[in-house]
Each structure stands twice: as structure tokens, then as C-alpha cells.
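Every protein chain of the complex appears in place save one, which is left out.
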Amino acid sequence: MKARWMMTVLGVAMAGMLAVGCGGEKKEEKKPEAANATAAAPAAKKVVLGVAGAQSGDLASYGLPSLNAAKLVAKEINAKGGINGAQVEVMPMDDQCKPELATNAATKLVSEKVTIVLGHICSGATKAALPIYKDAKVIVMSPSATSTELTQSGNYPNFFRTISYDLIQGKAAAEFAVNELKVKKVAVIHDKGDYGKGFAESAKKALEDGKVAKVALFEGITPGGVDYSAIVQKIKASGADCVLYGGYHPEASKIVTQMHKKGLKIAFVSDDGVKDDTFIKTAGADAEGVYATGPQILADNEVYKKALADHEKEFGSKPGAFFPQAYAASQALLNAVAKAGSTDYDKVVAALQKEYVETPVGKIKFDAKGDAEGVSFSVYQVKSGKYELVK
Amino acid sequence: MLELKNIDTYYGNIQALRDVSIKVGEGEIITLIGANGAGKSTTLMTICGVVPPRKGEVLFEGRVINGVAPNKIVQQGICQVPEGRLIFPDLTVQENLDMGAFLRSDKEGIGRDLDQVFGLFPILLERRKQLGGTLSGGEQQMLAISRALMARPKVLLLDEPSLGLAPLIIRQIFDIIKQINRESNTTIFLVEQNANQALKVAHRGYVMENGRITLEDACDKLLANDAVKKAYLGL
Amino acid sequence: MRPVPWFCKGKAVRDPPRGRQDGFMEYFLQLFFGGLSRGSVYALIALGYTMVYGIIELINFAHGEIYMIGAFMGLIVAGVLTAMGWPTLSILVIALIIAVLYSAAYGYTVEKIAYKPLRGAPRLSPLISAIGMSILLQNYIMLAQTPDFLPFPRLIPDLEFMEPYANFLATSDLFIIVTSIAVMVALTLFIKFTRMGKAMRATAQNRKMAMLVGVNVDQVISATFIIGSALAAVGGVLIASHIGQINFVIGFLAGIKAFTAAVLGGIGSIPGAVLGGLVLGWTESFAAGYVSSDYEDVFAFLLLVLILIFRPAGLLGKQRAQKV
Amino acid sequence: MAASSILNNLKKSAIASLWLAFLTLPIMVIRVDTVEKTVTWRWMHLAYMLAGSFVLALFWHFMMDRRDRGAAARAAGTSQAASALGRVLENPKLVKPLLAMGFLVAAVFPYVFSMYQTNILISALIYVVLGLGLNITVGLAGLLDLGYVAFYAVGAYAYALLNMHFQLGFWTVLPLAAIMGAFFGLLLGFPVLRLRGDYLAIVTLGFGQIVRLVLENWSSFSQGPSGISNIARPGLFGINYSVEQATTYIYYIMLALVILTIFITARLKDSRIGRSWLALREDEIACQAMGIDNTKAKLMAFALGATLASVMGAVFAAKTTFVNPASFTFMESAMILAIVVLGGMGSVLGVILGAFLLILLPEYMRAFSEYRMLIFGATMILVMVFRPQGLIRAKRKVYKINTEAA
Partner (left out) sequence: MEQTNTAVLSVRNMSMNFGGLRALSEVDLEVRQGEVVALIGPNGAGKTTFFNCITGIYTPTEGQVLAYPRDGKEKRINGMRTNLVCELGMARTFQNIRLFPSMTALENVMIGRHCRTKAGILGAILRGPGTRREEQDVVDRSYQLLKKVGLEQVANEYSRNLPYGAQRRLEIARALATDPFLLLLDEPAAGMNPQETLELKEMVIKIREEFQVSVLLIEHDMKMVMSLSDRIYVMEYGRVISTGTPAEVSADPQVIRAYLGEESDA
């Protein structure tokens, strides 16, 4: 009987191993450097950079670029001999943007004695994970969590970010629409998501406070839907002369395309989630003229150009969402560790707040609340297939 | 013509048939009687390949057919009218009959058989366009038999054609079974628990108990057998 | 400064009339046609659910993924052919054909791997296997292709004569509706008159008996998956072309919606799937248009719950009297 | 196994791998960029696919043979139907020491292992209770519920909101959450009483979606997608714990709740109520004709399952200190259902095993980050194919009969 039981256990173990073996095989074919980065561990000194975010599941497209960014930065630093002789190691931690998985990821990183973390991607996951990091004195820097309260509430002194938050973005977009485009009636649309709705609500508040333009419509759409004609008709019926959209590029491009199909050609102002080349690709000609706010990335920013080239070389494709911010965050974190000379919490925080770093999003350091200073904020417009600076 | 040799069949881990051997000669009416749960229906399902036997052989015209897919067995000319009739309730009577001729492609032959079937059961002609599910029990039984006939079987397997029917209808059905056998020389393998009627119709009979064949004889002899009389005829 | 870059470049577009009276009617019609095109999409995918359910009483959760794979196949074919410089319409045709063939092959394989070994297993086992398959396929596409959204070329050209009606119905909408109708008619004829169609109906009603009249049930089940998958692929390519982008999760929401449509119409019933799809499309469209698009899904699901409570077998489902 | 069958398997595997390679060819090999109009060919992937699928297919056929032979052996009566694993777990000589050992490990776990281990174990324990709760509805009463996560959300938001607005503590809210769960269970139960099987499934799915959508959209009530953060961890007499201490504390709370739930479900299963659920699952009409009030039995099953889910929701909110609608998607319901079915419907031990497998497997596969969901999906299929009745088969109680009594 015992033998049979052993057989069962062996069977299950084998099933697991084979499945894993197959997975491993595929892993090699795609990203050998990922395996190497984690496997080539037993160097005497190392600095571990945790990268947490959605690396699988439906939001993986927002998390994987950050991982790539971290790998690129780590590789570059390691090529130069590491930080004070210590090799940088990237430790990916998937959270699928789900709060409970984020806490698991956080405790895992804490258990592994990781002291600096790039992530998380979604504000919700970040909020869930932060208390754990805070308790363990881990510095967290997100490239994409824009929820206002993360920095402004003062609850999380260990949190930093390289992206500006909803309140600023929404306000900037609203002010741009009112002051520069002189619109009178605005339809504020969002994707019901954490990020999009935060942006939309800030924008709405700014519009109402400004008392110049009216909010003609405030509604959410279902991301991933097959058709947005109803909301487009509604925008049309509301008589709005401008759409402010909070959300990411996939839905934005669908809406813009359908707006144009239905003969609705009014200004479309959106956020950083739309200021992405993929948007221009997917929306094609319909992308022309769309405005998006975003951190200023000067076309001649050397760091950005280099990062872009490195990505092309390493991964054979253009980087995805939040890549520059993640690249900047990795640089900032590792630079701070280098400047601090150790991974001591207080020293690194001090370094983050003091030392400027040249990054794809500009020359930045961080303020007392954790937001990046020096991230200049601008509005872009798509002109002949490219985002160009408007203001 | 059809022969079962030492068949063992299982449902999951329950043995339903134990060492069953049955021979059916061409043109015969053979009946298999026994109590419910004795394994009669399982015998038929084993022949048709729906429940393949674990041991033993099913021979049809000298060829081994166990392990052959059910549809291939039907193609060879073995056709079953299952217990509970199982007509297609949402198909019309006509479509039900068409399904019977599913594996045939000779349009003329099908037409001729259709006429023949309607000759046997005029009521079906009347109900041609009606959905199978709306027929009464007796009509459904007629339809089920007709459907099997449409396949032009060499062997017709009938599973409890009298189940749940009024005495009047039962007699009609048995008359027609005899007629089919006589007119088209179709071999008939009849499974019944209405032993009285079945033994009157058939040439030879088998008695099954708990998955085993316990008796085998000509019908008139079985009718006279005391054990059979007591257990199955209620005399 | 008012942003008018398109006005200068594009053709003159009629400004829609905004009078109160006819504005209402126009608004209604716009929503109506929007719902119609959305509903046709749901119906196309719902057909696959309903057919599979009719035959083996399985909610095939991986069906949405087949739709997604269809879209990806379309993208790959279109990408290769575009690079080779083929004309748009021929690309559309070839992409459709290859996507249909490949999706059918996927449907066939999925059935063989995840469902066939589970015949006769407890009822919920294939359901879990289906969920597993759905997760597997999603991640397979994500890893083999990309997690990002990919732009899908517009394969359906805008037709000249549709221009005046573009406000209600774009060419691609029309294309989707027409294709859906054509496919559904073809499917109905197929089910009604062909040998395989009859075998399918027979198998759906009584699998054992179908076996006994000589139907190869395994073949019928395979055929069901193949046809259902092919329909999903048609939907995948058309919709991808309509909305212009795809990624590996598009199957999930579309799948749930289509499944809802199938149940709404009465699962197992082919006209039911079509009706369910349309009703769902209209509900969402009108809910978004007249109430709030925040709650369009809430309305869709509320409608489902209400219909099932008052007509427990769906709109066209057979109310089978319980045999006692 | 004969050499011929091995050869046969090799042949079949070769064919299967060729077919799979063909099937995956376009998607694995070709990448297109429709904007730049470029095509990338990655032929190496095809080779990987061929080799990988060959190994997998070989394994598949080997296991299939084993499965078929297992079935044959069972039928021939050479071995019992119960699985080997099941038999070990039923052996009274082994059960007691095993239980004692398990309890000992559970009791000292947080002090032996890291906080991370404790943390994911809490997750697993939460899912054990969720699984047991759903097991009542699905496994015992046979009511397929695809929207179970809605009740989980009810509990989580109940605690989050009450804590935010009224500063109510964990221990105050826990019973309140239970009551709210029961209430929502009844609320869903009433309209769906008439529905059967898959229709019931889809309506519950719809209900689950509605709850999530409302939480997402009704910002003034639930703070919408940005969720509620800074939810208090459970405290005891005003002591505030650090994260690590709190984790340990929650771990013990969960341990107690799990034991309580096991106790409750085990007792219910072997009671008059449990029997009426089983009867309901087997045959609704006969059940009612035998004098069981179907309505009551169904509502009770719904309400009890919902209560457990709701209580877990509160624990979940306390553990993560943050809730937002992203935690309550359909996939979550599917996951809990998978726990129940994978573990073995109706079996308490099976559900526990299922929860550990489904929650811990992805966690421990973090090393394969991007591939873990792929492997996870494949594992679900494999377990179902090779053990369709679940890992552990439910056992019925054998009653002690008092033959003398009249």
C-alpha cells in the first residue's frame, strides 16, 4: 500500500517536473538573460533590485516593460563593474495587479531581504503592498502608480515614483483644454480603472472649480468591449466640444476611431496612458490631432535614446508602457544605493532626495513626499504619426 | 449468424455479464427473457458495441465485431430498438425514420422501405409531420421499430418492446414482429421480461439470471418448463 | 484655437442635425444600429457555445480563446501578406480562410485534449478542464506573441455608398451584420438538411440512440467543435478588423458576453443564440445611451437574471415539462 | 508494459507533436508588425515546440495507459476503487499521528518559517474556507455557483467600509460580516430558486459580475476602482502589532477559523440537513416529494456558503489592509470552484488539498514568473483528465445501527 502511495506522489511530482521542464525549455528560448540574471547569483556582493508588478494575467502588458527596463539598467551597471563592486541582480515578482498577490509578492521580497523595489504597477496593488514594505523599511519606487494619495497622504514615507500623480495630470489636462483649446463643454470619459478614473475625477474637479467650461458628460466605459458606439453617440448628443479621456491607449484608440467613423471630430485630450507609440500605431490616421499629457521626454534626451536602442537590441522590439519611467526609477534607485554606499534605508532615502539623476524622463530627484522633482510635465499632440510637444 | 462467445461485460467496476454465450441463426426469432437487471439490455448493448465486452467474442456472420465502433456495427446490419424506445423527440416522424436510414445512400431503396414501413404502421403515415415527442407510447414504439427497419437490418434487436404498453397494443406489436420476420426474413433477437408473449412469438429462448444464461431451449419446451413457469410466467 | 486638423484633410462631413425632435429619433436609430452590430458579434460567438452545449452539455469556457486565436491568425496572415504587398480585399479573404481553418483545428485539438478524455466523468470536471484550457491558451498566446495590444490592419474597406449612413452604420458594422446573417443562415441550412446536421440534431437529442442508428458520435462532437470554432474565428477576424487592435485577453470578455447571449436566448438553440446576442447588444447599447455606460454591463446581467427568472430556459429555450 | 505498446506510444507521440507543431506554427514562429509592415520568423521556436510537445505527448500517452489499466484493474476487482492516497488517509493507524503532526506543524509554523511563508499560507487557508463554503453549495447541495466571489466581496467591503466610516474593529465586524453574507446569500437565493443546473450557474455568474460592477462604479459608496486602503489589521485589546506580528496573529485567527469551518461542515454533512442537501443534489423532484422543503434547503445552502465567504472577505480585508474590485473578478470564482472540483467534490480533505495546490503552486512557481500561469492551466487540465473525480473522493458516513430498537 505504501508503495502505491509513493507511486502516486511520484506521479504527481513527475507531472509537475515535466510541465516545468517544458516551461523551462520555452523559457530558454525567449529570454536566456532572464534566467542568467537570477541564476548567476552566488557572487560575494550583490544588490538585489526587486521588480514587482503584473507580469502575467491580463495587465501583463503594463508590467513586463518595467521588468525589461530594470534588466537593461542592471545589465548596464553590471557591465561597468556594478555598484561599488557589487553586481546588481533583478528579482521579478509577479502580482497580476491583484492586491492579495501584491502582498504576497511584497512579503516574499521582504523575506528575501530585498531593500529596493521597482514597482508596483497598479495603484491598488501598490497600496496593498506598501504597509509591508514600510514595516520592513524597503524603498519602493513605482513607474506607474498615479493614485494621488500614495504620496500626498504622507502615509508612505518609503514610497517614491517617477510619474506624476492623477491630481496633477487631470488638472493639467483640464487646464490645457480650457485655456489653450478654449473649449466650453467637456465630456469626461474614463475606463473605470484605478488610473483612468483617478485622472478623470481630477479633471472633472478642475473643470468644475475653474467654472469656465461645463462638464457635459461624465461616464465610464468597459475596457475590452467590442464596441463603443453608444458612448460615442452619447458624447455627440451631449454637444461637447472636447473629450477628456482617462485610461489607457487600447480603449482610447477604439473611441477615437469610432468617433471619427461617426463623424464626431472634436478635440480629444488624454493622459499618459495614451501617450504611447502603440496608440498611434493602433489608431493610425485617427490618432492625428489627439492630445495627451505626459512627462516631458525630449526627443534629444540621450538617456532615452540609448535606453530605446538597448531595448531594441536586447528584446528585438519597441518597449511598452511606462518603460521610460521604469528605466528612470531603476536608475534612480540604483544610483541612490551607489551614492549612499550601502542599502541602509535612511541613507538611500537621503540620497534619493538629494542626488539628481539623468534619466529618460529628465534630470530628477525626489521631494519629501516621494514625487519626482524635475519631471517636467507637458502636453503633446499627434502630428503626422508622432507625438510632438505642444506646451 | 450472430454469436456471443463467453462474454464478460462490466459497467465501471460492476460485472453485468458473466460468461454469456448465445447463438442466433439466420431467420430465427430468438428471445432472451429474465428479470429486470439480469443483464438483458447489457447483452444488446454489448452486441451493438456501445458497451464493449472485456472478455469473449461477438461474431457476426463469422467476423469478430467486438471492439468495432457502434456505427460500423450498424453498418454491417445489426440494428437495435432500445429499451424505452429512445425516439428523437424534437425530430418529426419522417426525420426519425430518415435517421434510421442514416447510413444508407440508396434513395430508391429507402423510398421503398419507407412505403413498406408505412404499410406496417399506417398511423405513422398520418403522423408524418408530427414531432416524435408528441406521439403516444404505442406510436413511439412503432416509430422506434420502423426506424430500425429503415436501416434494413439483417438482425433486428428488440429490447422490451412491450414495456409500459397496454395489453392491446402489446399484442399488435408482437404480431408485427412476427410479420417482419416472416415477410423479410429478418433475424430477430427479442429481449423481454413479458416472458409469456415473447415465448409464444419466438422459436428459441434463453433465460438469463444475474448476468448468466441459465437455460436455453426451444420456446415450447421453455413454456412447459416448471422453473420458468413459476418464475416468469406467473403460473 | 479650435482643433480642426481633420476637417482640413478629410472630406466634408455633414454636420449631424441637432434639432430636438428628429434628434431623438436619430439618436435612437444610432443606438439601435450600434446595438445591432454589437449583438451580431455576440451572436456569432454565442453560436459556438450553444452548439457545443447542445451536443455535450458543456460550457466550453475556452471558446472565447478560440475567438482570440482566430483574430491572431488573421493578424499574422494579414501581416505577412501586407508585407508582401497584396491588395486589401484579397488579404481579408485569405485571412478569413486561414483563420477559420486554424481555429477549427484548434477547436478540434482542444476537444481531443481537454474534453474527450473526460466523457463520462462527473459533470463539473470538464468545466474545470475548460477553465484550465482557457488559462493555458491565453498565456500561450501571451508568451508566443506579446502581452501588448497589437494594431490590426483595417481589412474591411469603407465603401463609397455607405458614406451618407456612416453616422448610423459604418461599412465594417454592415459587413459584420451581413456576414453574421449569412453565416447563421448557412448554419441553419446545414443543421437542417445535411447528413452531418441531422446527425448533430440526433446526437443532441439522444446520444445513445444516435449511436444505435449508426451515427459516429465522436465525429459529430468533433464536427461541432470545428464548426463552432470556425464561426468564432470569423467573428474574431471581423471584429479585430472593426476595432483595429487585439491582444491575448480579448477572448475573455467577448466569451462571457457571448455565453450570456447564448443562455439568454436559450442555450442549445441556434436561433436562440442569435436572438440572445441581439437582445444583449441592444440592451447594452440603449443602457449606455439612455442611462449610463457606467452601468451597461450591470444592465446586461440584470436583464439576463430577470429573463431567466421569468423564463427559466431562456427566450427560445424549450420549456421541457419535467417528466415525473 | 509490452515493448509494442511503448513503440506505439512513441509513434502516437510523434504524430501528436507534429500536429501540435503544425498547429502552433504561425503563432510561435511568425511575428508581424502591421504598421511597419515587417515580419519576423522565429524558426527556432518550431524546434522547441516539436521537442517539447513530443515529451509531453509521450508523458500523456503513458499516463493514459496507466489510467486505462487502472480502470481495468479496478473493474476486475483486483484493487479497490479508493485511491491509494485516499486509503492512506483513511487508515486509522496513520490518521491520528498524521493529524497530530499536521497540527503541530501548523501551530509552530510562523515561528519556524519566514513571514512570506506565513503570509501565503494565510492566503491558502482563506481559500480553504472559501472552498469549504462553496463545497456546501456546489458539492453538497449541487447548486453550481459561479458568482461565489460576490459574497467574498460583500465581507471585504463590509469590513473596509465599516472600518473607514465608523472605525469598527475586526472583531466587531466579523459577526456583522457573517450576517451580511447570510443576507446576501438569501437575496441571491430567492430569485434563482427555480433555476436548474447551468442556468443557475450563469445567473450566479451574472450576480457576481453585478456586485463587482457596482463596487467599481458607485464611487461615492465604495470609492470605485481606487479601492479602500489603510484598513486596520485585527488588534487585541488595543494592542497594535507590527506587520510581522499582525501576520502571525492573523495566521492563528485563520487557523482557528479553518478548524471551526472544518468542524461545522463535517458535522453538517453528516446531519439531517446535510442529507437533505445530498438528496437535493441527486433528485430535486423526489427530494421534494419526500417532504423536504427544497426552498429552505437551497436557501440554507446558499446562505451558509455565503456566510463563510463573507467572513473570509473580512479576514482578507484585514490581511491585505486594502480592497478594490480587482480582487473579486470572475476568475476568482472560477479558482474557488476549481479548488472544490480539483480537490474532490464533497470531500473536506479534498478541498483542503485543492486549496493548497491551487494557491501555493503558483506562489512557489514564482521562479518561472511568466510561465507559471501557463503551467497552472495545464496542471488543471491534467489533474482533471487523470483524476476526474478530484484528488480525493468523498466518503459517506457508515451509520451505526441499533438493531434491537423497534
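Here the chain labels run A, B, C and D in written order, and each chain numbers its own residues starting at 1.
One rule holds for everything that comes next: a contact is a pair of C-beta atoms (placed from the backbone, for glycine too) under 8 Å apart; a residue touches a chain by one contact, two chains touch by 3 or more.
If you're wondering where the values come from, they're calculated on a predicted model, not measured in any experiment.
Among the residues D:I122, D:C287 or D:M384, only D:C287 touches the chain that is left out of the figure.
Residue D:S271 is the one among D:N8, D:T40, D:S242 or D:S271 that touches the chain not shown. In the full complex, the hidden chain is touched by chain B at residues 14, 34-37, 136-138, 163-169, 171, 193, 195, 230-235. Counting the whole complex, the residues of chain D in touch with the unshown chain are 263-264, 267-268, 271-276, 278-279, 282-283, 285-294, 300, 304, 396, 398-403, 405-406.
The definition used in the following text is that only the chains that are shown with their structure count from here on.
Averaging Cα atoms per chain gives one point for each, and the point farthest from that of chain A is the centre of B. Here the spacing of chain A and chain B, counted between their Cα centres, is 71 Å. Work out the mean CA point of chain B and of chain C, and you get 44 Å between them.
The mean-CA centres of chain C and chain D are about 30 angstrom from one another, to the nearest whole unit.
Across the assembly, chain A contributes residues 26, 56, 60, 64, 192, 220, 281, 284 that each touch 2 or more other chains.
In chain D, the residues that touch at least two other chains are 35, 45, 217, 370-371, 373-374, 378-379. Across the complex, chain D is touched by residues 1-2, 4-5, 7-9, 11, 14-16, 18-27, 29, 38, 55-57, 60, 64, 92-94, 97-100, 102-104, 107-108, 110-112, 122-125, 127-128, 131-132, 134-136, 147, 149, 155, 192-194, 197-198, 201, 220, 281, 284, 316 of chain A.
On the chain A side of its complex with chain C, the touching residues are 26, 30, 56, 58, 60-61, 64, 180-182, 192, 219-222, 224-227, 229-231, 233-234, 236-237, 239, 241, 249-250, 253-254, 257, 260-263, 265-267, 278, 281-284, 288-289, 291, 317, 320. Residues of chain C touching chain A in their complex: 1-7, 9-10, 13-14, 16, 18, 23, 27, 30-31, 33-35, 37-38, 41-42, 139, 142-143, 146-152, 154, 166-167, 170, 173, 239, 242-245, 247, 249-250, 252-254, 257, 284-286, 288-289, 292-294, 296-297.
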